[in-house]
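Pasting in a structure now, in structure tokens, and then I'll have a few things to ask.
The complex is shown incomplete by one protein chain, all other protein chains being positioned as in the whole.
Labels A, B and C are assigned to the chains in the order they are written; within every chain, residues are numbered from 1.
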Amino acid sequence: MSGYWHDIVTGSKSLVTGLAITAREFFKPVVTEQYPWEVPTMTPLFRGHIELVGNEETGEPNCVVCGMCQRACSSACISLDGKKNEGGKGKVLTSYMLDFTKCSLCGFCVESCNFNALRFSKEYNLASFDKNDFVMDLMKRLEEQNRCKR
Amino acid sequence: MGLVERTQAALAGLFPEPASPAAPQTEEGCQGAASREAGVLVTDQARHGSHLDVLCRLDQVVEVARVLDREGYFLESISGVDWLDKGQFEVIYDYNRLDGEHCRVMVRTLTDRSDPAVPTIFGVFPAADWHERETFDFYGIHFQGHPNLTRILLPEDADFHPLRKDYMP
Amino acid sequence: MTVPVHLRHDETFVLNLGPQHPATHGVLRVKLTMDGEYIVKAEPVLGYIHRMHEKLAEGGTFAQFMPNTARMDYLHALAFNHGWALVVEKAAGIEVPERAEYIRVITVELNRIASHLLWWAAFLLDLGGFSPLLYAFDDREQIIDLLERVTGSRLTYCYMRFGGVYNDIDQEFITGTRAIIKRLRERLPRLYHDLVTHNIILIKRIKDIGFITAEQCRRYGATGPVARGSGISYDIRKNEPYSVYPEFDFDVPVFGEGDSMARYMVRMHEIEQSMRIIEQALDKLPGGPVMGKAPKVLKPEAGYYYVAVETARGSLGYRLVSNGDKSPYKLKLRSPTFSNLSLFGEVAEGMLLADALAFMGSLDLVIPEIDR
Partner (left out) sequence: METSIWRALLYLVGLMAFAGVNAAWLGWCERKGAARIQRRIGPCEAGFAGLLQPLADGLKLMSKQLLVPQGVDGIIFRVAPILAMIPAITSMAVIPFAENVGARAMELSVLLLFALASIGMIAILLGGWASGNKYALISAARSVSQSLAYEIPMLLTVITVVMISGSMNLRDIALNQQGGFWHWNIFRVENGHFLTMWISFIIFFICSVAETNRAPFDMAEAESELVAGFMTEYGSMGFGLFMMGEYLNIVVGACLTATLFLGGWDCPFGLTPGIWWFLLKIYVLIFTFIWIRWTYPRVQVYRLLNLSWKILIPFSLANLLVTAALIKVF
């Protein structure tokens, strides 16, 4: 019987405490971000999809087509192609396709690159009705970035 | 007597002839699955993660489980290994303790690849129920005496065992 | 409270709980045989989110499996990262700098707090309390923001590398972590405990419900907070210390009641213990590199390797069989909730549907980790 009264007394007390807490929270400021109106800034390490890094001056990709990123990729989402550099040594990049639908954003490709040719973009609001939109041509992307810079 | 020795002694009763007396207490036996006789080996925990490595015959699996159950062990997991080139499946039982003392026992057994069948230890550890079903699911190893040996993670109508080395999707 | 009930097996019906049900946190299906609101038989049906990670592991190199580890227990992904790094380092004999191990512990423990907070939130949602969910998410969000700063991801981390970690922590992270700990220390008693833990409705709801005995834990191989709520003092961080855990002073909260309340209390106390570990680690944080020497192509010696780590849900085991090749010959993941959930059928028998769902919530299920 003592448990009965104890339950009623402590129970009512706990219920009132609960109401007091939610009332306190009611008057506190809002903590949510209104996404499309307030856009968060991405941290420097944020991993978006990868993109090519262009040469500072020429804007040409830094890539030497060594294929390390392709080999490091754990989901086989990178396919790149290059041709012999005419009038120079090494190779130049001709196409760099990223299948972002498979990418798990592990970052192995960026880490494996010894030529500072890859980096993470800061794009996070990717949405599309068509999954083909996520098979990205990174060469084209770099060209567009170069055009914007100029 | 430490826990490892005590367990070793308890298990030794199951293996009458000493297992390769010339080279005990080494990790050699740990390398090849089929290269040693049934018996108990002490392995380096810091290197391999388990204190005892028990290789037993198929008919000893349940008995080993009983001994370990008596000693207060619990079944942590069951995993299969497909040794395709040797034509064998290996089933690894990992035992561990929940009390303060610490000793991991790895029990291994080998079964023929063409007709894989291992006695179930469901009667000793109910935990084996799902783990055995999973191993059956992935390798097609039949656990004889299991009351409900059906697919657990793959769909019921799957007709393949994906972790077999010769399975190509 | 156990209501005496005579279960009549001839007047039962089958209720399919899931795979789409609000209380199963994903795609778990439980086939319930019910007598009115009482459960006669409960049979979990798994595999709705099975992805065969073990086969994927065999297909790639050791490093390439790292992102997959985060996609099993997405709530405590860093512990899965950690375990995989540890087992490969053990097999290949890679040395890890001390600073890297400290950073690993700090991030793993932060992630553990986030995981427990989310469990708390989801558990309260199971019990019908919605506001606690968002209070916990508010705190969790800040932890996730911090982790995003160092790891680059918010949920499915791929932070550990063989021989170290991907990125060093900075001063901002350290001050942020201290601020979070201070904030949580304030909010835990005043918000979490006063609003929920001491609430009579919650106490009546989960106390004396879903008893698990220590012997049941042993027979079913239940670990983690489930075992610790049944009076078993088993925590791999203490029992089989790995990484730099031996250098920290922390307690393993153990409650002997074995009911849902005990498991609840274990997790709430674990948040506090994790905060203690993080504080000590931040105080002792040594300098130096965060990445040791590791060969580019790993070819561990042939043999059997096993590493267990303590995740928020229990003991996670990596059973690695190597044949000396550059990809794992066999990898078996011993996921904690797989074993914890196997208890469900036995314990839920004779329970009310509402109680069984509260009990299921107290087991802290993460379905992708069960199905792997």
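Criterion: a contact is a pair of C-beta atoms (placed from the backbone, for glycine too) under 8 Å apart; a residue touches a chain by one contact, two chains touch by 3 or more.
From a predicted model like this one, the values you see are computed outputs, not experimental measurements.
Student: Could you tell me which shown chains are touched by the chain that is not displayed?
Tutor: Per the contact definition above, the missing chain touches A, C.
Student: Touching the left-out chain: which of C:Pro44, C:Gly83 or C:Gly129?
Tutor: Result: among the candidates, C:Gly129 touches the missing chain.
Student: Thinking of the whole complex, not just what is shown, which of A:Thr10, A:Thr32, A:Asn55 or A:Asn116 touches the missing chain?
Tutor: A:Thr32
Student: Can you tell me which of C:Asp138, C:Glu301 or C:Asp325 touches the chain that was removed from the display?
Tutor: Only one listed residue reaches the unshown chain, and that is C:Asp138.
Student: Mind pulling the chain A residues that touch the left-out chain?
Tutor: With respect to the unshown chain, the touching residues of chain A are 4, 8, 15, 18-19, 21-23, 25-26, 28-32, 34.
Student: At which residues does chain C meet the chain that is not included here?
Tutor: The list for chain C reads 1, 3, 13, 15, 21-23, 34, 36-37, 124-132, 134-135, 138, 195-196, 199, 201-202, 204-205, 352-355, 357-358.
Here is the rule we go by: only the chains that are shown with their structure count from here on.
Student: Line, ring, star, complete or other: which describes how these chains touch one another?
Tutor: line
Student: Per-chain C-alpha centres versus the global one: which chain is nearest?
Tutor: Answer for the innermost chain: C.
Student: Could you state the distance in Å from the CA-based centre of chain B to that of chain C?
Tutor: 26
Student: Rounded to a whole Å, what is the gap between the Cα centroids of chain A and chain B?
Tutor: Their C-alpha centroids are separated by 43 Å.
Student: Find every residue in chain B that makes contact with two or more other chains and list them.
Tutor: Not one residue in chain B touches at least two other chains.
Student: Could you list, by residue number, the parts of chain C that touch chain B in their complex?
Tutor: Spelled out, the residues of chain C in touch with chain B are 46-47, 50, 52, 54-55, 58, 87, 90, 214, 217-221, 223, 227, 232-234, 239-240, 302-308, 315, 317, 319, 321, 329-330, 332, 334, 338-339, 342, 346, 371-372.
Student: Looking at the complex, which residues from chain A come into contact with chain C?
Tutor: Residue positions touching the partner: 7, 10-12, 14-15, 17-18, 21-22, 25, 31, 43, 45-47, 72-75, 104-108, 111, 120.
Student: Taking the complex as given, what residues does chain B use to touch chain C?
Tutor: 27, 30-32, 47-50, 53, 72, 74-77, 79-82, 92, 94, 96, 98-100, 102, 104, 106, 125-127, 129-130, 138, 151-155, 162-163
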